[in-house]
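Report on one structure; see the data block that follows.
For this depiction, one protein chain was excluded, whereas all remaining protein chains were kept in their positions.
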Amino acid sequence: MIPAAFEYDRATSVEEALGLLRTHGADAKLIAGGQSLLPLMKLRLARPDRLIDIGRIEALKGIRRLDDGRLAVGSLTTYADLIASPEIKYGLFRDALPTIADVQVRNRGTIGGAIAHADPASDMPALLLALDAELVCRSAHRGQRTIAATEFFEGPFTTVLDPDELLIEIRLPAPSQHHGSAYRMLEQPASGFAIAGVAAVIGQTEAATGDTFDDIRIAVTGVGDHPYRAAAVEAALVGTPVDAPSIAAAVGAVCEGVEVMGDIHADREYRAAMAVVMAQRALEGARARLT
Amino acid sequence: MATELVGTPVKRVEDRRLITGKGRYLDDIAMPGMVHMAIVRSPYAHANIKSVDTSIARSMPGVVDVLTGADVPYNPLPMAWPAGGSAGIQNNVNTPRALATDSVKWQGEGVAAVVAETAEQAADAAEAIIVDWEPLPAVVDAEAATKPGAPQLHENAPNNVVFEWSVGDKDGTAEAVKGAEVVVKQRLVNQRLIPNPMETRGDIGLYNPGTDEYTIWMSSQTPHIQRLLLAAFVMGVPEHKIRCISPDVGGAFGTKIFCYADYVLVLLASKRLNGRPVKWVESRRENYQATIHGRDHITYLEVAGKRDGTVDAIRVKTYANLGGRLSTIGPGIPTTLYARVLSGCYRIPNVYAEVVGVYTNTAFVDAYRGAGRPEATYVVERAMDLFADEIGMDKAEVRRRNFIPPDQFPYENPSGLGTASGGAKIYIDSGNYEPALDKALAAAGYGDVAAAKADAKARGKLLGIGLSSYIEVCGVAPSKWIGAVGEGWGAAMWESANIKVHLTGKVVVTAGTQPQGQGHETTYAQVVADELGVPMDDVVVQHSDTQGTPFGYGSYGSRTSSVGMTAAIKAAGKIREKARRYAAHMLEASVDDIEVEGAEYRVKGSPDKKKTLQEIAFALDLAFDAPEGMEPYLDETSYHDTPNCTWPFGTHIAIVEIDEATGVVDLKRYVAVDDVGKKINPMIVNGQLHGGIAQGVGQGEDGSLLSGSMLDYAVPRAEWLPTFELDETVTPSPVNPLGVKGVGEAGAIASTAAVANAVNDALAPLGIRHLDMPLTAPRVWKAIQDARAGSSNGHGNGKEAKA
Partner (left out) sequence: MAERVSLTVNGKRHDMDVEPRRLLVQVLREDLGLTGTHVGCDTSQCGACTVVLDGSAVKSCTVLAVQADGSTVGTIEGLTPADGLHPIQDAFWGAHGLQCGFCTPGMIMTAADLLARNPDPTDGEIRHALNGNYCRCTGYQNIVAAIRTAADEIRTGAGATPAEAESGAGAASAAAAG
């Protein structure tokens, strides 16, 4: 119940945060909303020597529309902010957000915190993978870089972020009338985390022919040791009408190439099977949003 | 006498403080000079302790004391209810340690305690205690623990057996099974549960070196019992040197009945610190490790009968997991409170139960809401469904045909609470089971189930309906029976109440019972206000402090209303009698001429000649004019020893839908028709039923053994539960003047079996005959997959499953 002692710094600007990160780097842990980190610290499963509190950095909060129509979501934007924002029109966000944790946690938990924490059963990474989001990161010594969400997650609780790097914002594609998306998740009843969660985006680019879809993105969480895109399913669905037969024919490959996790709540067999069911339901949901 | 309050949904008097945040729970209490204790717990389920190095911890900031097992003169703690009764049973007793000395038997057993100025410092220093462990092989499954080659926990318990106990007619039952037209066999698992009261346990110990007295604030259901146990069986100090106080208790459900190590540790630490108050508050993780768990039975069931629906025999062998050491009344739960009510509400002439109590490397198991009776209900209600399926008869009809008929009461069941004793018997005194069944069937739309199933099937769902007709034994118990049978606390089971009418006419009721959310301050006041004819606002109910309340055995087993409140009624009767005598004196009439209506004491035939209770109390308390031989003050105590237990009953029906693709079980409807006798406060009764149902439903649907925290153990949430549909029949109990039976456990006793039966009913079309709890999505899904693959192992065709 009581965290181990730590040193505390509060950054009030991005620059201050980057400076603190440069000084303390690997010894420090960033805290934003703290909704993932603090429970671990209370159980003393995490015991950072130092916390750098970035929760007050106003520049990292909020959602703005870029000139090209994309959305830039500040890394400290809370789940509650996302729910309340009229800009967040993506179907998969509308599916996922109300089911993430509970209202108190959504009021405090941030999108950046969830991504940087990289829990392998977290919902948000799957949504970003399916949207082909980009993550803007910055460090004092190497400056700013933009990382594709598909390149960001490396393993359980592991990302490509350097120890001195700060996640600044998440860039989401411009909402499109030609795309439909959905998120379906089977939750572990106690924690609410995903046993298997699948985010699906289907769409038509200008090159699409007839009733078929040529832009298919399927992202899976809770199943492997980090969230991933189910490339085989995507490939199988490109050029199809994403109807019941084509979905049924494709979703079986949702765990292809992935080492499926097993734990006390769901063994590998069940988890893999649920990934298939959730993929099917997410695709059906995405398709339904286009009719 | 007017009875205006009993039977009405009076708003609870305790609520104002609780809704405004002004309740006072254990952790809300702070005292000058208070220090904090942290307990170091075993990370191993089974290990020898080679050494404990406390040197670093002792030197850490704020640390004022460190205790290891060697420092505690009070090892081990008591166990008060061995498996007993008929056959001179051998109990191989190993009871909990205040702190373990040589070895630990489960993960979470305490090995050292640190006391520091702040809770933070205590937690930090606890991490610095170095234990040299020798890990040993562990066993957690009760049946496996009895097999050759299993790890052995205790030298005096070969094959980890605590006891082998049996009840019923062995030969007669064997004969009935042998000759039966139909025999159905099934292995049943009733998994381990963590009770999860929202407030964890905790205590504050305070020793006064000036008086050599100990005071302990404890989140407990049984302060009087704890004083007795601590005084006579642990610390060897006289009872009058120990005072136990339970502040507001944030839920208990059985877990706070028992004598826990931390009680001893905070008192000992306070003494070692020359009287500084020592506080310990359990974390939720510790609550999962070191507070009692419930259930955990493996049962081999045989049910035998005729194709006309008559059940002639039930035979079971049950392995009851009691954990690594025996909690205070652990052995009593799977014996007296389980096997002796195994035949439930049915007239089954032959019952034989063998119960093997087993040590395993798990937290101790003791009484959790229902305690034995939910386990019995699960067995007999699964038996009824399995039997009905086997003979192809409607499940409601099988129940109906086997109910104990209303004209058979008082009914003595064949494994019953009376069979073991030479003298005092406990029998089922009353019941009328069919009307409750009929009401429940009608409310649930039982006749339309086939259509509902077809509709669900079209949506990819499997719909199932599950019945659970239950009885429970509540209001334990006649002391005479305990004395004769040797089953029980090893102590009496009466209750007490004291009533004082102060000079101002205000009434104070004190009782030895101990609420944990049941609203005793309201219901006692309703009862006493009616008895004395005074407004409820004039009655205050006090409890929870061994100093200032008469002795009581505490609140568990749904016994407060039937036993405790009868004591209050008796005390009120004594108050009335004394008031009547004094009224006669005041009114210059003979006592026989004084009639009482409400608070008015009148001379018969002269309605103007009257005194109110308030006037009488005023005069008698001043005693300026008391007659010769009459003591001042209206102050009376009564002790009530119940002549029998009480027997609530009813039928619950669960309707579930299973998502075939995921195995997720969704509880769609829940209908409960309960007969708890008369109701003192129907609003509180319904609340108790809601809560009990939710807890029992939670067991049916989930519950993990490996859970370390609420992140792994699924406590039911609001969104998972439907609106419960309640109805009633009312058969007053003949045992007490209120006609009440007790309600705290009814919901939990009935609901698990209802949900399990519903899930099994939903799966039946796939050829699945029985699926064990917990009915988690993965387990249900696997059963569906196996059934589709035509697999016969595990779930289907379990007729010959008996080992």
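Chains here go by letter, A and B, matching the order in which they are written, and residues are numbered from 1 within each.
Throughout what follows, a residue touches a chain if its C-beta (ideal position, glycine included) is under 8 Å from a C-beta of that chain, and two chains touch if they have at least 3 such contacts.
On a predicted model such as this, the values are computed, not experimentally measured, just so you know.
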Contacting the left-out chain in the complete assembly, out of A:Ile31, A:Ile170, A:Val198 or A:Val260: A:Ile31
Of B:Trp81, B:Phe253 or B:Trp280, the one touching the omitted chain in the full complex: B:Phe253
Selected from B:His240, B:Arg459, B:Arg717 or B:Arg788 as touching the chain missing from the view: B:Arg717
Chain not shown, touching residues in subunit A: 1-8, 10, 31, 34-35, 38-39, 41-43, 51, 53, 55, 80, 98, 101-105, 107-108, 190, 192
Residues in subunit B touching the chain absent from view: 9, 11-12, 14-25, 27-28, 30, 120, 196-200, 248-253, 283-285, 516-519, 683-684, 686-688, 690-695, 709-711, 715-719, 721, 723-724, 747
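One rule holds in what follows: only the chains that are shown with their structure count from here on.
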CA centroid of subunit A to CA centroid of subunit B, Å: 45
Residues of subunit A defined as touching subunit B within the complex: 1-2, 4-5, 39, 43-44, 186, 189-191, 264-267, 269-270, 273-274, 277
In the complex, subunit B residues that touch subunit A: 119-120, 123-124, 127, 283-285, 661-664, 702, 704, 706-707, 709-715, 720, 776-778, 781-782, 785
